[in-house]
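The structure under discussion is supplied below as structure tokens; questions concerning it will follow.
All protein chains of the complex are present and in place, except for one that has been dropped.
Note that the chains take the letters A and B in the order they are written out, and that residue 1 is the start of every chain.
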Amino acid sequence: MHAYHFLDKVPHTKAHHTGLTMVLDKGLGLHATTDLIETAGDYIDFIKFGWGTSATATQELIIKKNKLYSSANITTYPGGTLLEVALLQNKLSEFLEESSRLGFTGIEVSDGSTVISASTRANIIKQARQAGFLIISEVGKKNPTLDHELSIKQRLTEINADLSNGADLVIIEAREAGKNIGIYDSTGNIIEKELEQLASVGIEKLIFEAPLKNQQVDLILKFGAQINLGNIATSDAISLETLRTGLRADTVGQL
Amino acid sequence: MHAYHFLDKVPHTKAHHTGLTMVLDKGLGLHATTDLIETAGDYIDFIKFGWGTSATATQELIIKKNKLYSSANITTYPGGTLLEVALLQNKLSEFLEESSRLGFTGIEVSDGSTVISASTRANIIKQARQAGFLIISEVGKKNPTLDHELSIKQRLTEINADLSNGADLVIIEAREAGKNIGIYDSTGNIIEKELEQLASVGIEKLIFEAPLKNQQVDLILKFGAQINLGNIATSDAISLETLRTGLRADTVGQL
Partner (left out) sequence: MHAYHFLDKVPHTKAHHTGLTMVLDKGLGLHATTDLIETAGDYIDFIKFGWGTSATATQELIIKKNKLYSSANITTYPGGTLLEVALLQNKLSEFLEESSRLGFTGIEVSDGSTVISASTRANIIKQARQAGFLIISEVGKKNPTLDHELSIKQRLTEINADLSNGADLVIIEAREAGKNIGIYDSTGNIIEKELEQLASVGIEKLIFEAPLKNQQVDLILKFGAQINLGNIATSDAISLETLRTGLRADTVGQL
């Protein structure tokens, strides 16, 4: 039973099917993975093994971690950058097979670090979907200069194409740092106009990367606890849950 | 025996009854809790389970953690925000009973997120004290705008009232981030005049939240190793001890 279970709070957790949370794993060891699951496993829907970090580990370690996450009903996937590297080397099929063998159940399709045509992107989504993965696509460039060149209209076109090609969810890129990229200005504050245009797609289909606490607070206060948030640091997963349920000053009594 | 025990250093640790340290636990798992105690347990007097994080965990996990901390002679308490949420729901008695059942030995009484009258605050302190808890009250608002409206005179009045009502110690609020709040300006530097007026109460009765390293250094250089410091990140507990004992560049030869 939960501690202080008699307190009324905004209902949340995976069981309630509200507000997906994607946490960024930058290479946790097994003790830290176990700790994360024991403390926050009920509140995490997706774990991204950030960018190419999976390729620095042994197969054995990745398989063990994926089993642990899977036992907590968490969908895991390798960072989109690793898929992009595989694509550059014409090894998409090997990449998908290895991802499956390692126990990943999701695939992120992105073009944050490389250039991928719309038709290739569509084909990747379809191929990964046929291979049985849950598909999360990502919209945005990791280089701020290139990212600023992407108009909202282009982003919307890409989001809609990904969804119609079979993506289950679309991530709005903000990287690990969350500044000067996507819907955030150089101080990490939300650019309201861009946010609202993107949200017109339907927030239930989007995951907003929101690594900074003020971003999490602002998005929860604007859209409610049901907003999907990503690139949450492992050390902030519990804090995010308290923000979603009105148990931290920033949201107490406001949800 | 301690490594390098032959070096003279500023005597410190709980055994010497100097300079209390309160560390902020944002939801550590059991492996990390064990690590914290093994490396820094001798230097930590209080652990605050930050804001409402306790309510995201199972009773079993909180009880296990409290046993571990207790075995290292550390007093633990749930964040004041959780008491405020309970008060809003008229569940103070249940809150105190559950806190005791979970193994907490301290209670923080705050009004950082809500409005509580002076007489209610006095009654809470008395009720928690009668229930056998060590009482730590907190002065300051978590919203910077509201916090700036609190004059030093009001803070001093509140501190003195809390102490005369039975609080063992009074915390000066700075949140996890330590900027633009209480004695800190928007860059996290100390506002000297405010600090000196507060310190007139007697620093042995106060705990200054000081999450940033420059704040820890400045307070130690000003008041010595005996200053009580709080909201120390778990990863900084050892660093703080080296600052207190003259084993880090910022304080070498200056204590």
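We adopt the following convention: contacts are C-beta pairs under 8 Å (C-beta built on N, C-alpha and C of every residue); 3 or more make two chains touch, one makes a residue touch a chain.
Since we're looking at a predicted model, the values are computed, not measured.
Asker: Among B:Gly27, B:Gly79 or B:Gly246, choose the residue that contacts the chain missing from this document, as touch is defined above.
Answerer: Answering carefully, the residue with contact to the hidden chain is B:Gly246.
Asker: For a quick check of understanding: of B:Lys9, B:Arg129 or B:Lys179, which residue touches the chain that isn't displayed?
Answerer: Of all options in B:Lys9, B:Arg129 or B:Lys179, contact with the hidden chain holds for B:Lys9.
Asker: Footprint of the hidden chain on subunit A, which residues?
Answerer: For subunit A, the residues touching the absent chain are 26-32, 50-59, 61-62, 81-82, 84-86, 88-89, 91, 94-95, 98, 102, 112-114, 142-143, 175, 177.
Asker: Need a quick check: the contact residues on subunit B for the chain that isn't drawn.
Answerer: 1-4, 6-9, 31-32, 34-36, 38-40, 43, 213, 235-239, 241-242, 245-250, 252-253
Just so we're on the same page, only the chains that are shown with their structure count from here on.
Asker: Centroid of subunit A to centroid of subunit B, CA atoms only: how many Å?
Answerer: Subunit A and subunit B have C-alpha centres separated by 34 Å.
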